[in-house]
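All protein chains but one are shown at their positions in the complex.
Note that the chains take the letters A, B and C in the order they are written out, and that residue 1 is the start of every chain.
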Amino acid sequence: MNEVLLPTLVVLSTLLAGAALVAVLDQAVAGMIAGRPVRGLLSATFARGMLLWLRPDSTTEHPDALLWRLAPAAYLVLAALGLAVVPWSADFVPVRLPTGVVLWGAVEALATVVIFLEGWAPNAPLPLLGGYRHVAAGLSYILVSMFVLIGVALPAESLSFDAVIDSQQDLWNVVRQPLGLPLFLVVGLGIGVWGPLRFADAADLAGGTTAETSGPRRLAWALGRGAMLVAFSAVAASAFFGGWLGPWLPGPMWLLLKMLLVLVLLVVIGRLLARMAPERFVGLAWLLLLPLSFVDLLWAGLLALYG
Amino acid sequence: MAVSWLSALAARGSVPVYPAVGPAMADQVRRLALEPDLELVSTPRLASVLLVAGVVPSSADVALRRVHAQLPRPCGTLWYRSRPFPELDHPQVVDAPELIPGALRELHRVVLHSPRDQEPMLLPDAPPAPFEGRGDHGQGGEGMMGGMPYGRPMAMTADDLRDGLALDAIDFTLGPFFRGLPPGLVLELRVQGDVVQQCTVQAPPYAEPVAAPFLQALERPVPIVALELARARHHLRRLADALDLAGLDALGRRLLRAAAGLVLGQRLRWLRPMLKGSGLLASVGAGRGVLSDTQASEIGGSAARAAGLSIDARMGDRGYAQLGFEPIVQPRGKEVAGDIRARWRQWLDEIDQSLRLAAHAADIDAHTAKIGVVEGPGGRLATDQPLPDTGPVLETLLPGCEWNQALAVIASLPLAAAATPGAEAGA
Amino acid sequence: MSWIDLAFYVLAGIAVVSGWRVFRTDSMVRASFLLLLSFLAVGAVMLLLGAVYLGVALFFMMAVEMLVMALFMVMFMMNPAGLNPMNMVHQPRVAAAAGVIAFAALAGMALVADFPERRPAAGTDVVRALGTELLGDSMLVFESAGVALLATMIGVVVLSARTGRFGPSDEGSCPPGLDPGGLPAGAPSGGEDGSGHGHHHHH
Partner (left out) sequence: MDLLILAVIALSALALGLLVQRPRPGAALPPWPARTTYLGGGEPATHAWNRFHVRYYPMTLLLIAFEMEMMFMYPWAVVYVAEGLKALVEMGMFLAILGVGILYAWREGALRWQ
């Protein structure tokens, strides 16, 4: 029984705690940028979550109630699937899947579906625009992500994260494939609807996909979003920072520290960079990021053969 | 018991407030964004308290009732220098600005702890059109696209401005309390995809008061220091609005804070690199919202200078001449002059210029010399000023814009009329 | 019954039921994503069968494909959200007959055909085997797929995009002349007329 229960608990509690941490980090960075650090961050963040939990739900005149209910939960499920295939140490991998890298790709694609549904379901103009906007971005960054992750799979000769981490014993991929991490962070911003890629719930749409959502449903969406960022940070840490590898500390500690690093990066980027125009991002993704990811793959390939 | 413990925990966080901003209240509400423990939210769905600031004209009464109804119940409403709905028995009223934050917190606490006092719905509980039991299927619809399924018609096909592919367009009105628009502005929009096809201005933005130094300068010479600091504050606040739209609300608050605490001698050197680095200018495409020369000279002020026109009431003033004043004009070169970016860049340049002028003016104690006309923060101010009609400008600029561009166009133009005492008397 | 059997029946049930619901819903979005759900269940069944790559790849492919399908269905179908109930099925008899025949053929094949008895050794890395195949005997197929996909991409752009190298297509996208103001390069003798006609037609 423990074989099943322990991984489940680890994954879910990491997602929950991580989502809360993302909120705390975000408020801390926002306070610093605004020039007035927030006091009592932790309790303020919990109070915010609790307030959403206690406030009533709102709905629209004729929404697709089922999809609206399912979308936030599915977002969380996808985050859980993504985190589940990331190893915590040589022995402890919640789910040892030989095609973990591909599963993460599928998570990215399905996340776009889920975000679209969140925008579609309320049958209201602003959420609808947000959902469609996100699809433009989601369909553009997905290719970049595939190339970058194939780049890290090359030296590992495997599609499992175990092997990807193992291949970084000597040198982390962040050094070995210098283009990889910056490109992959763009994907993280997209899949977590964050910062410059915050298209779905953008401020100019009064919250876009979330403009009609209140109370616990809103809490669930925020949780899914935070959890997705956490899952992304775990994948990025494993693909570029050697995952659980590291001296002195036990493996899981290293993984958590590296995840924290990625999350801080994402949060700071998210607070400092303006949201791009969707059209510009599509152009940028196909004409700059995609060729760069070609270069990244070529570099990884040459290095794997002759490095 | 458990619930009260949870609500006690929840009450320790910030208060989500949705502000419905009435005439001449924009700056006072902006100031609330700097209050600790208050959060001005973008949609009433998130708010527990509605703040109605200012006397909302009767034309916006139904709109206010709509927003009021959209706050999830239980909720509270605070009326600041406003006229509460007559149906409310015990409206919470506040007249002193310094009492607002406390009153909002108190209302929030009441909402959380004794939720039984429901704010009533002040609109009839009926669907937009009767539909039950009507039509082929009893839901109001007829045939494939006809009827009023669930109380509203379906969107219908319309021509498209861009690729000629005629798909559906949706029509709606936006405002007067939409947070991305200046208070009071009501737009009737037709949108196909995310591209605005048609725009009609149903109501212009509420007039906003001009800072006191500008009004004094109409009547007598005033120190240029005061004028230029007020101008820099105005531009900082407008840039903060633009940052909010781009999702950089924290940076926006930093600008608001800088505006609130702006004193002589500050140069705000961090401002330009921070804004350039944030990609705010790059986030709207080049060449959007370009004003024609006629439009630019009609609007005047920094918008005209951003379009490459050298229009500035300060030019003929001896006080300014003493300081070696030259208006900043965006060059008509490689960058598209007169577009959204040019106007934002102009504000940025003019903040620099104003701070420099203020410092210089303080050194030699310079005063304005001309009276009757002054270069206000939005454009030329005069005692005999007719209220400009900015409606036609939006109606020509917005069609063809994507949604984010459309809102950026609005955030880059001085749309609100200057509420000078004379204009108010006329209104 | 082991949990694998149980999972198989549950997933097969989900695949069939959601596949059926595709035709019973009024909303194009629901129809698309019910189909996606059906595919996801099939992908999970493939995982149970040990096809770790194909199963996950199916999730991946179908997510993108069904999303694009939903975009286009909403774009071009009347009443895309099914606000007025309607019948999603056209020519139901023919469709039912075709469905029954196809099912019988496939099921018959599964039952009757003589499959080779070649058990893979335990611990075979299926992904590696697939890769070796792609670089071995199937290389020609693989490279031809590349050319075919290039043709698809060009076809897609030609057919769908209004924008063009020389201006919007509905305004007679036309290359510039060889000399300034001259006839377009490579235009037939009636080229000028042709573009003029296109222009006229547009207005």
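In the analysis below, a residue touches a chain if its C-beta (ideal position, glycine included) is under 8 Å from a C-beta of that chain, and two chains touch if they have at least 3 such contacts.
Quick caveat: nothing in here was measured; it's all calculated off a predicted structure.
Participant: Relative to the complete complex, which of the depicted chains are touched by the chain excluded from display?
Facilitator: A, B, C
Participant: Considering the whole complex, which of B:Asp168, B:Glu228 or B:Asp339 touches the chain not shown?
Facilitator: Answer from the full complex: B:Asp168 touches the omitted chain.
Participant: I'm checking contacts with the chain that's been left out. Which of B:Arg152, B:Arg257 or B:His360 qualifies?
Facilitator: B:Arg152
Participant: List the residues of chain C that touch the chain left out of this view.
Facilitator: 3, 7, 47-48, 53, 57, 60-61, 64-65, 68, 71-72, 74-78, 80-81, 83, 125, 127-128, 130-135, 139, 142-143, 145-147, 149-150, 152-154, 156-158, 160-165
Participant: Kindly note down the residues of chain B that lie in touch with the hidden chain.
Facilitator: Looking at chain B, the ones touching the missing chain are residues 20, 43-45, 60, 62-67, 69-70, 72-73, 121-128, 149-150, 152-157, 160, 162-163, 165, 167-181, 186-187, 192-195, 402.
Participant: Give me the chain A residues in contact with the hidden chain, please.
Facilitator: Residues touching the hidden chain, for chain A, are 3-4, 7-8, 11-12, 15, 53, 57-62, 69, 72-77, 79-81, 84, 94-97, 99, 101-102, 120, 122-128, 132, 135-136, 139-140, 142-143, 146, 150, 153-155, 157-159, 206, 211-212, 215-217, 219-220, 223-224, 279, 282-283, 286-287, 290-291, 294, 298, 301-302, 304-305.
Throughout what follows, only the chains that are shown with their structure count from here on.
Participant: What are the chains that chain A and chain B both touch?
Facilitator: C
Participant: Let me check something: if the centre of a chain is the mean of its CA atoms, which chain is farthest from chain B?
Facilitator: Computed centres place C farthest from chain B.
Participant: By CA centroids, point me to the most central chain in this structure.
Facilitator: A
Participant: Sort out for me whether A-C or B-C is joined by the greater number of C-beta contact pairs.
Facilitator: Of B-C and A-C, it is A-C that has more C-beta pairs in contact.
Participant: Approximately how many whole Å separate the CA-defined centres of chain A and chain B?
Facilitator: It comes to 33 Å between the two C-alpha centres.
Participant: How many angstrom between the C-alpha centroids of chain C and chain B?
Facilitator: 46
Participant: What whole-Å value do you get for the distance between chain A and chain C if each is reduced to the mean of its CA atoms?
Facilitator: 27
Participant: What parts of chain A, by residue number, touch at least two of the other chains?
Facilitator: Where chain A meets two or more other chains at a single residue, that happens at 62.
Participant: Check each residue of chain B and list the ones that touch at least two other chains.
Facilitator: Correct list: 149-150.
Participant: Considering only the defined contacts, which chain A positions touch chain B in the complex?
Facilitator: 29-31, 33-36, 38, 40, 43-48, 50-51, 53-58, 61-62, 125, 129, 132-133, 195-196, 198, 202-207, 210-215, 218, 271-280
Participant: With touch defined as at the start, can you tell me which chain C residues reach chain B in the complex?
Facilitator: Answer in residue numbers: 75-76, 78-79, 83-86, 162, 168, 170.
Participant: Using the touch definition up top, name the residues of chain B that touch chain C in the complex.
Facilitator: 135-137, 139, 141-147, 149-150, 154, 162-165, 167
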